[in-house]
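Removed: one protein chain of the complex. Kept in place: all other protein chains.
In this document, chain identifiers A and B correspond to the written order of the chains, with residue numbering beginning at 1 in each.
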Amino acid sequence: MTVEATEAGTLRALLDREAIRDLGYRFADACNRRDMVAFRALWIPEGVWDIGAPKTFRSEGIETIAGTCSYLLALWDFFVQMPHAPVITVEGDRATSSWTMTEHANNAEQNQGYLNYGMYDDVCVRTPEGWKYKSRSYRYIYLDESAAPGMPHGFFAPPRV
Amino acid sequence: MTVEATEAGTLRALLDREAIRDLGYRFADACNRRDMVAFRALWIPEGVWDIGAPKTFRSEGIETIAGTCSYLLALWDFFVQMPHAPVITVEGDRATSSWTMTEHANNAEQNQGYLNYGMYDDVCVRTPEGWKYKSRSYRYIYLDESAAPGMPHGFFAPPRV
Partner (left out) sequence: MTVEATEAGTLRALLDREAIRDLGYRFADACNRRDMVAFRALWIPEGVWDIGAPKTFRSEGIETIAGTCSYLLALWDFFVQMPHAPVITVEGDRATSSWTMTEHANNAEQNQGYLNYGMYDDVCVRTPEGWKYKSRSYRYIYLDESAAPGMPHGFFAPPRV
């Protein structure tokens, strides 16, 4: 009985970690597909999205956050976010996650690229609809704004089958 | 008893997700090691591998798929596939997975590079030997064919210890 209880707890811990990692993967997937419905579903209504220097901004509330994301994605001919190395800590109904990130985007007309590395530090909360982002805070490690030499191809990816 | 049944179901769901994610990681690992035995083990015999513009092709059946993969890898001095952001949906014995991808390759003699971002949309099926790919469909987001400035080093990686 104790063993079973422990195993149920362990299973729940694995499920929590899986769900929190999934948030980060779905965030990238939604940005890369420009799927704002999927993007909005990752946040609690009062979420906070905070980006550090040199592109500093802070968006509070899901309406503002979604508007900011749409605005940012529309700047680029293509945008790709690639999340790496999730480190997750769960404490009851709150959790933190950390990611090392690569992003690459380009606007050919303006001869403006956007290749960067950074780190996300997140606070996640358990809701009746599953784990959601309460906050995501980005810090740049490196930023290269030289224009990308390649060509975008059909970046309006179709929805998943 | 109900709880135990639910937990068994939950555990199975986690195992399914782990196995489907593992397919994508092993696909990249097999390509990066040029290990065609490992590559073939990921597909059902009647699998379909489909790549979109501007490198359009479609390979049907494991023999054709493995031949295509060997052919493509032989074009390059090095080839690296880096899968990101798996998003998985399991429905019984069928599942879909989506990945954001980076690939980088080069052929110095031909002054030809191959740096690209794209997305894989996959259909996976449960078989007696575990989950396998039924289809993988790739769509390019960005392609840069300028030559890579660096040097390849021992890309015939040894088999795993």
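Basically, a contact is a pair of C-beta atoms (placed from the backbone, for glycine too) under 8 Å apart; a residue touches a chain by one contact, two chains touch by 3 or more.
All values reported here derive from a predicted model rather than from experimental measurement.
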Using the document's definition of touch, tell me which of B:Leu14, B:Leu72 or B:Val123 contacts the absent chain. B:Leu14
Mind pulling the chain B residues that touch the left-out chain? 4, 7-8, 11, 14-15, 18, 22, 24-26, 28-29, 32-33, 78, 80-84, 104, 106, 148-155, 157-158, 160-161
For chain A, the residues touching the chain missing from this view: 3-4, 7, 10-11, 14, 17, 52-54, 82, 84-87, 89, 96, 98, 100, 102, 115-117, 119, 121, 123, 137, 139-146
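What we mean here is this: only the chains that are shown with their structure count from here on.
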Chain centres from averaged Cα atoms put chain A and chain B apart, in whole Å, by 23
